[in-house]
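A single protein chain has been omitted; all remaining protein chains appear in their positions.
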Amino acid sequence: MYVEALNEAIFEEMDRDESVYYMGEDVRASIYGASRGLFEKYGEKRVLDTPLSENGFIGAAVGSSLVGMRPIVETLTSFMWVAMDQIISQAAKMKYMFGGQASLPVTIRAVMSYGGSSAAHHSDRSYPMFMNMPGLKIIAPASPEDVKGLMKTSVRDNDPCIIFEDSNLAGIKGDVPENNDLNEGELLIPFGKGKIIREGSDCTVVGIAGANTHALNAATELEKEGISVEIIDPRTLVPLDKEIILNSVEKTGRLVVVDPAHKVCSAASEIISVVTEEGFWNLQAPPVKIAAEQVHIPFTPALEPLIFPDAEKIINAVKQTIE
Amino acid sequence: MYVEALNEAIFEEMDRDESVYYMGEDVRASIYGASRGLFEKYGEKRVLDTPLSENGFIGAAVGSSLVGMRPIVETLTSFMWVAMDQIISQAAKMKYMFGGQASLPVTIRAVMSYGGSSAAHHSDRSYPMFMNMPGLKIIAPASPEDVKGLMKTSVRDNDPCIIFEDSNLAGIKGDVPENNDLNEGELLIPFGKGKIIREGSDCTVVGIAGANTHALNAATELEKEGISVEIIDPRTLVPLDKEIILNSVEKTGRLVVVDPAHKVCSAASEIISVVTEEGFWNLQAPPVKIAAEQVHIPFTPALEPLIFPDAEKIINAVKQTIE
Amino acid sequence: MIPKEKQVLMLERMTRIRQFEKALIESQKSGEIVGSLHTYIGQEAVATGACVALNDDDYIAGNHRSHGHPIAKGGDINKAMAEIFGRKDGYCKGKGGSMHLADFSIGILGESGIVASSVPVATGAALASKLKGKNFVSLVFFGDGASNQGACHESMNLAALWNLPVIFVCENNQFAVTTSYRDSVSVDHISDRASAYGMPGVLVDGQDALAMYEATSEAVKRARKGEGPTLIEGLTYRYEDHSLGLASVRRDSSYRTDEEIEEWIKRDPIEILKDNMISQKLITQKDFDDLEKKEIISVEKALNFARNSPFPEPEDLFDDLFTDPIKFA
Partner (left out) sequence: MIPKEKQVLMLERMTRIRQFEKALIESQKSGEIVGSLHTYIGQEAVATGACVALNDDDYIAGNHRSHGHPIAKGGDINKAMAEIFGRKDGYCKGKGGSMHLADFSIGILGESGIVASSVPVATGAALASKLKGKNFVSLVFFGDGASNQGACHESMNLAALWNLPVIFVCENNQFAVTTSYRDSVSVDHISDRASAYGMPGVLVDGQDALAMYEATSEAVKRARKGEGPTLIEGLTYRYEDHSLGLASVRRDSSYRTDEEIEEWIKRDPIEILKDNMISQKLITQKDFDDLEKKEIISVEKALNFARNSPFPEPEDLFDDLFTDPIKFA
């Protein structure tokens, strides 16, 4: 399970390296599961419950990372607004501003809890905004294997990493390789390497985070109609594996990007603009963006599902590229 | 002059409506000119010097707007990171979250001071990030006339407006119509209406904020080589005048977008994605994005100019679309 | 003495809150409503004592523990219930839900899901009062956890500096989710921090509605006289866990003991007020039973109102974002 794979990754990294510590609100009680058992094993020096002061404690995590610690900070994407200054002005900018002197091995777990009537204040999916800001690595894992491998890579990376975790995936199942079965003895997934999660030939669908679930469902449906969809999960948005997308579009000639974040200035917009700039002559039809409608997330279950990408929207989009 | 036109707009609106007040750090001393004379005329009840607490006073402005005031808040774009929560969680979301009950006539002057060795902490151009968030109107005026007319419209608008003012334009000259010469007796420019600032037939250049200065210079040079460029200034990014851009591309078949903000998930990416989605068949060549390089703004004048769009880059881009 | 009708009003509203929350717990269990719910049971005296000391045209703003405040201010429980049910007749047409109740028509400027984010907003409403030369007061509820947010510091400094008619009511229910305020606030009492802003800080028994009423009335007086803000800390306790759906938290982590909860239930705010009123011969037990019955019925009605209200239609989705809708690609 996604959240268990995450938990495993954190345990492995805390075991491996004493400078890794875990911090956030109520993480000792582990309300959401990812930090389960950490406090019991590592104690109060390495598992810190913080006051409600995201700017303060994320800033403190950043400061500690400058002098040798490797913090993992847990928060919700929606609570990062209060901490923007420390994330942008300090974490993202410090290394460059100081001519490379700073090393910032800080990992932020930014949980996105949309889709379950959390309403506007708790449903943010803000990775496109952070993609606009240089200096941050933006991770968006969509499978248990990826979240484990990318979390481990993040903790070891010397730059600030934000892992946008789609809470709709928290309970999904999927194979995670056993460490014993791996050559290196552990699962480390490099940044900037996308993954073809389904091969196909008629249309390329790029799916981000939880959107891949819908993309896979759509592909299964479309297959019944004889339409073959290739699904690509970039897995990390900064760095972005452009090649895997461009290569796929070269093959299929069609592009649909599925993105649960708001559509304006989105990751989907970015990917479409990259493909049209660099792969224009391969496109046989206009690319289509299926992203969240440009409106806040309403509480009512009568409206919320209309906002987000789903299999039906993807099916229609794919067909549109083919007509 | 740009900053004088802005000052005129503020005076006119404060004269017209008692509920308009002006707030910010050191605005009484008017270090940067836009608030010159306000304190002398309107006094301490309508011109407020604030402590260094952007989240607090922007939030207070928002709160006062809920109960009938129309604040104009002055800040630098780079200082908005500390105030993100009040801008995003409250100003942008409140109206929707409360089912329309809230009215939020608050205007934020967000000055972007890049290009003059301000270094990474003072050079932000963050409008793409705000464009991603529903609920905010994003204004980017590039001429004295536009800044006056759009400021006045913002103050009267009942939604939160952020005016991203390019400080590179602060000293530029340009005609501002006299009120007496106007039918309505004053200058009000509607949101969502772009402007063709130079007509042409070979390539459409969309310029944002200060980028238009370079676009115009590039067009003059290109004309000498017989290349006719049409320059469009959208003036407001939310709402965005898609039609004026799509119509121009229909005519020219080519598109270059020039944007001083960071290129990833930028306004330029958005515009390119919109045109390829909706105007694909009109494009005769791949669109080109000329935006700030994806790196922080270095202090040194030896490197900073390399980051931003300039006439030379635009000239090359236009030629690239035509080859 | 606090006038009888005020005391009855408090008893009524506290009982209404209690019954409202109880009904929600049932509806949540039965799956009739979705999303997270933060109940106010145990804390009723804080919001009620505070709000009954205000006028209708005074403002309040609140937080995620969000049903008690609007009901205490006199909000319409039909609309509140319908909102929590996600219906069109809800306060926010179903768009806000449990954490975002608001009624601008009676000064309820809205509950807020982001901790402490209402504090600057309420300060701004007070600023408007001053700038307009009006006499209304603005009061904001926030928790012990919230008090550690920078937004509180900035707002309190602003309010004290500018002598704004704002009342900061910290509802110290002693925990933020599972974190004791002793592990999150570096001084003994949040009200002790008032001196750092040059404003009065009052520690009040938050189980005693009359004490809350009196402290708030004092603060209102100061505010209306232009003497500036007050920080009131109501020491209180929540009976349920942080939010419905998180009930496992108590079992899994020992953030508080059953004994502690039982101790606090012995000081139930409704019982305290009721007993006091009976001993003062303001009401009889029967009066209370009738009052309670009435509130139970009104909550039943609210449930029916909510259940019978339609869900919003797809075409409502884009309304209320801007004053005039903007179309996006």
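Going in written order, the chains are labelled A, B and C, and every chain counts its residues from 1.
In this section, a residue touches a chain if its C-beta (ideal position, glycine included) is under 8 Å from a C-beta of that chain, and two chains touch if they have at least 3 such contacts.
Since the structure is predicted, the reported quantities are computational estimates derived from the model, not experimental observations.
By the touch rule given at the top, the unshown chain touches A, B, C in the complete complex.
Contact with the chain that does not appear here is found for just one residue of B:221, B:293 or B:310, B:293.
If you put the hidden chain back, the residue from B:19, B:53, B:167 or B:321 that touches it is B:53. When the whole complex is considered, the residue among B:43, B:177, B:190 or B:301 that touches the unshown chain is B:301. Residue positions on chain A in contact with the hidden chain: 19, 21, 45-46, 50-51, 53, 55-69, 85-86, 89-90, 94-103, 134-135, 137, 157-159, 192, 238-239, 242, 274, 277-278, in rising order. Those residues of chain C that touch the chain absent from the view are 148-154, 156-157, 160-161, 183-188, 192-193, 195-199. The missing chain lies against chain B, touching residues 25-26, 28-31, 49-53, 55-56, 78-79, 81-82, 116-122, 263-264, 289, 293-296, 298-303, 306-307.
Just so we're on the same page, only the chains that are shown with their structure count from here on.
Among the other chains, the CA centroid farthest from that of chain A is the one of C. Chain A and chain C, compared by their mean Cα positions, are separated by 36 Å.
Chain geometry summary: the mean Cα position of chain A and that of chain B are 30 Å apart. Rounded to a whole number, the gap between the C-alpha centres of chain B and chain C is 40 angstrom. Residue positions 55, 85, 89, 96-97, 134-135, 238, 274, 277-278 of chain B are each in touch with at least two other chains. The set of chain C residues that touch two or more partner chains comprises 92, 94-96, 100, 112-114, 117, 150-151, 321, 329.
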